[in-house]
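Removed from the display is one protein chain of the complex; every other protein chain stays in position.
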Amino acid sequence: MLPSKIIRMVVASRSITECLKVMPLTNRNLSVSTVKLCDTSEESKQVTLYRSFEDIKDKNKDTYLDMIRIFLNRDYVYRRGHVEFIYAALKNMESFGVHKDLEVYKSLIDVLPKGKFIPTNMFQVEFMHYPKQQQCIIDLLEQMEDNGVMPDYEMEDLLRNIFGNKGFPLRKYWRMMYWMPKFKNASPWLLPNPLPSDVLELAKLAIHQICSVDVQTQITVYQSRDIEDSIDDTWIVSAQSPIQRSLLRDHDVKQPVYVEGAFRVWLKSNQVNYFVLRADPKPLKTVQEDSDDVSNIKVPFMFNIKPPIKKHLQLSTSVHTQEDGVILALCATGTSSKDSLLSWIRHLEMDGNPTLADVPIVFTLKSGVKEVATVIDNEQNKEVETSK
Amino acid sequence: MLKIIQKSRLSKLPLIKFVPPNYSTKPAVQEKKHFDDQIREFEKISKISQKVKTKKPQKPPFVKNLLLGIFDTDILTYPELQNEELKNLKQNLEEAKNVLEQPEIKECNQLSQQLKKLANARILGLQASQLFGGRELNATETCRLLEAISEISSKHVIVNNESLGIQTLVKFGNDRLKQKYLQRLINGESLTAFCLLEPLSSNIDVLKRTATLSSDGKTWVLNGEKRMVINGSNADLFVVIAHTNSVMKDEVGGQKFTAFLVERDFGGVTSTRHGTVDPNLEVSDIIFENTQIPIENVIGKEEMGESVLSGIYPEYRLSTGPVCIALVKNLINKMTAHFIKISREPYLLHETDAIRSKMGELTTSLYAIESMVYLTTGLLDNYENQDCELESSIVKIFASEQALLSTSSCIDLIGAEAALENHWCSQFHKEALCHVAVNDANDHLKTTIALFGLSHAGRKMNELIKKLRNPLYYGTFVFKRMWTNRKQADDNPKLNLYLHHYLHPSLINVSQQLEYCVLRLQYATEIFLSRYGQDIIKQHMELRRLGECLMDIYAMTACIGRASRAYCIGLQHAEYEMVLATSFTLSAVERVRSRLLKIIDGPYQTNDENYRKISERLFRLKKYYPVHPLTRNF
């Protein structure tokens, strides 16, 4: 929240009730933000609202909802300072971890009184009746949209009861309800919502997503301790398809294969590091054939046990042979260390790729990451000053 | 005197024509008793009649030329057997039927006994040389006899044995092999099985079964597994197609196969039996482990397995025809008897439309199958070396498909009873299932017949297609073509084949419909080839449509030809044959019209692209992916 928005008036020695008597309620210019919380606070009477959320030690959904309840209970009828309260609450949602929780947003909207803000004539509608409140709720809805929380019909009822049918928050709600569902499931590689937080599951999802290119890919989870003299004890998620296996089988034993890594793939806001077993690119055999010539259509020999395919399709490349190399296998390990990669290679060798025993393997690890970096959220980076 | 000599069946005279009587007329050999076998042999030898068959010169392949719009009107004259031949055939048939109808053969479980009895009746080895005890029948007669054979329960065994095993030897075996094995087979002492299919592997190289030449070059060592082998567990002779490519990784050059004749006694042969849906049909998996095969047992030449297969398979496919004919005939007969029996006043079922329409359909399809089979055999018999691979494949698909459809519709008609396990209807249905599935998948076969036709058409149409595919280079040509094809583009081709000149005038409408189909087929082929060029081999959906059209057109030709002949020469029920031909043509024309229209209109008016998209996503997500209809998003 913008600090300049909240102009504090520190009331030195007057009691709060006196203060409130003086200040008009709906004062758009100078906003009051001194509200004393519970009477039980021993500290100075001038407790300002926007600090109170941060002061709570145990931050979770229950305490958050408690804060809202306390606010409501203190002044049920007039609810002074509710706009500032809502802004402060919005600012602190992430630290409480409730920024993706629909119920919390609904209870925040619930703070506003029902019926009072509904315009009664045309002019009120036109001039955004109670603009500060409307703006506050619009900001709340925008924060919902940023966090990807889909509202529901209950929220529509709430907004209608508070601002009436012609209010701007309701319009924003309608826009959200039109656009958000359209894009919610639109990704061709849809990830489960919520994403699992377990690193192994994330790695499996990531490898599954990367290898969805080849339908026949088989994903196996190895344990590195199954190989003797392995230092690490970690899981290895490895993926290889039968086409890759046959490519590896046909690979010239004298040419080396490279283990490259650690590349990064993002799953919503989590990173997963993966490694690639790659060989040098094969020169493409361009078969020049005249597609206009129909005089020698070959009827496939095998008496129709399989449907016919074009002959030179067999020659052509699969999706694994690319311009920059032939991808032979993929993996993600718990500790992205060289040792775990060695265990991976040995596992692959045992599991149907005997050529790996003879082929020279070169490790070109681009970054020697010690642990899988799963940077989950932004908060840790906010404090750090990044240079431009 | 001649008569005396002929009557004495004990003459040991070899196969020579009887020369006018200058020789002694005394019987040369005394009568011998109690030697049934020898008697039989003598009978056999004396009965050897020289089968002189003059075949007319080879004609261009019929159905393949349909794609070019060339309709060979000779085909419309339905082939006939000569009087002599017909008489002989009838005689043979009588004898065979007598033998086959004996209950012990019909329902016999003891295969070896059955074989012996059949061998006695000279039912095995129909096309084999008479020296070995076969009958040297031609295709027509074989099919007729196969129809009769299909009445017995072990028909699959016999038919497969006959058309695959024995035929391979007859056609491709060299004299030594024939000498060694054929006699035994015809005597019913051993049984053959044909091993082709393998457990499905994910690679394109289907046959993993390898035979490698041993170091001394005198034996082949066979390793591998074959699946779905009919007669596998009972046979002691196997015709095995194995991969003998010396270069292992040569995917480009294609694969080389060789046909071997393997005896079970060679060792290393194990078979596991599987039952199929049809209780009469059993298949097995055969595993060969280091089986030694002497080099003489190679059928045909080494690495010429392809030619062996392409020689054998058409006739094998043709043999499905008679089997299905027998099946459907029995079905229809039983159905009519059933309905007559259960009809009670006032529910005379056999007079209701529901029953009548279905039974009419059944009869029409059987009529079509029959006509088609004997048209094809006529082609094979009357013309030298006629290329009938396409026609016989059509017979196979059509016959098995129609059999399956007929049995399914019968189950519909009969109702709940048909669901009982032992009901004759469900048994027919199971049998029909096996015909469709075992040994030749109908779906792929449809695309193959389209490709057979297209490769022939492509060769002839090459220049034309080149010009059509490059319209900017051959502008005037393209414009001229557009002018000549203007009527075709309107779905109203000028019927210039005048087929009705070769048929009875009452069939004029029907023949015009056939002409329409043929001309549209030609136009569609042109468009199809010019649209895709070499890529045509990948367009399976369109190929399938083309194959189905070819089937329908060939069936129509057969029906119409047969009906016209029947009407002209005044066979019994000839008017009904006309009605049958008309009804088949009517329903077939609809199908052909819509399919060809789809081919001509191209890939954007049909569901082709949609199916591709849907299936691509299906395979990518590996399961049925649309979310449940009750899902909510918010």
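In order of appearance the chains are A and B, and numbering begins at 1 in each one.
Keep in mind that, in the parts below, a residue touches a chain if its C-beta (ideal position, glycine included) is under 8 Å from a C-beta of that chain, and two chains touch if they have at least 3 such contacts.
Everything below uses one rule, namely that contacts and distances are computed from a predicted model.
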* Asked: Quick one: the chain not pictured, UniProt calls it what, "Complex I intermediate-associated protein 30, mitochondrial", "Trafficking protein particle complex subunit 2-like protein", "Eukaryotic translation initiation factor 3 subunit C" or "Gamma-soluble NSF attachment protein"?
  -> "Complex I intermediate-associated protein 30, mitochondrial"
* Structure fact -> Absent chain's touching partners (shown only) are A, B
* Among A:E126, A:E201 or A:D252, which residue is in contact with the omitted chain in the full complex? -> A:E126
* To do: Just name the one of A:M67, A:I137, A:A206 or A:A262 that touches the chain not displayed here.
  => A:A206
* Just name the one of A:I70, A:V319 or A:V362 that touches the chain not displayed here. => A:V319
* Taking the full complex into account, what residues of chain A touch the chain not shown? -> 2-5, 28-29, 31, 126-128, 131, 135, 138, 146, 165-166, 168, 171-172, 175, 179, 182-183, 186-189, 206, 209-213, 263-269, 271, 274, 276, 278, 319-320, 322-324, 327, 330, 375, 377-378, 381-382, 386, 388
* Structure fact -> Absent-chain interface residues of chain B come out as 603-604, 609-610
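Convention: only the chains that are shown with their structure count from here on.
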* **Whole-Å gap between the CA centroids of chain A and chain B** => 62
* Structure fact -> Given the complex, residues on chain B that touch chain A span 196-197, 202-204, 206-207, 249, 251-252, 254-255, 306, 309, 313, 440-441, 443-445, 447-448, 451-452, 454-455, 458-459, 461-462, 465-466, 469-470, 529, 533-538, 540, 543, 619-620, 622, 633-634
* Asked: Hey, which residues of chain A end up touching chain B in the complex?
  -> 150-152, 177, 180-181, 184-185, 212, 215-216, 242, 246, 250, 289-310, 313-315
